[in-house]
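Since the structure comes first, as structure tokens, the remarks are kept for the end.
Complex shown without one protein chain; remaining protein chains in place.
Now for subunit A:
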Amino acid sequence: MRNLKSIIGIAFIGLLAGACNNNEEIVLEPVALKSVINIHAPLTTDYSVNPPSESGDFTKFSLRLGTVVSNDLWDIAFRGTSIIVNGGSEIGLTDEPMRTGNGALALETGTFGSIVEAPMSTAFKQDATDTYALTKGSGNGWYTYNRQTNQISPIAGKVIVVKTNDGHYAKIEIISYYKDNDASKAENGRYYSFNYVYNPNTGDNKLE
């Protein structure tokens, strides 16, 4: 046991040194730009009550896998324009999934390319009772709503940096809220397309 501890200790020092010296022995997995299209995030709204109530399952997404998942290993989840993160506690919504991880997110301003590393931990927020980590509402978070055209548009220059449920960093730029990027029909709404960069190295805050 003592041996094991010292081995780990040595390995850790070696790893640190390796990281500092950019030693080739430690191979960091490449950070790649990926994109997903048409992630469907349906929502049921009941207008018979005032204020209208929202329900329906959130569409849970894993940044590590790059797909929609149904288990607890999700990072962010979508329902309509709401985005929640797998970290913190339940907001108090109908059909809301349990928070099982320690994820968080930060809404950064800049071009996608200019966000080269995750911000300081103080910028990250988690969901909490009655509070979204990513503020809801037109102009408050990631989108604006145009009352004339009834369209949702992602605000240019908004990048969501996510700390995943297992402590990886990723950045997301939402490109479209409409199926096949076609906002001309209202029924195309609630389909997310976004670009993202996921750093597969745990705790490494580099995002390029």
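To be clear about the criterion, contacts are C-beta pairs under 8 Å (C-beta built on N, C-alpha and C of every residue); 3 or more make two chains touch, one makes a residue touch a chain; residues count from 1.
Convention: contacts and distances are computed from a predicted model.
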- What is the missing chain called in its UniProt entry, if the choices are "Outer membrane receptor for transport of vitamin B, putative", "Ferredoxin", "ABC transporter permease" or "ResC/HemX-like cytochrome c"? "Outer membrane receptor for transport of vitamin B, putative"
- Residue among A:102, A:153 or A:188 touching the omitted chain: A:153
- Residues belonging to subunit A that touch the chain removed from view: 47, 50-52, 54, 109-113, 130, 136-140, 144-148, 150, 153-159, 173, 175-176, 181, 183-184, 193, 195
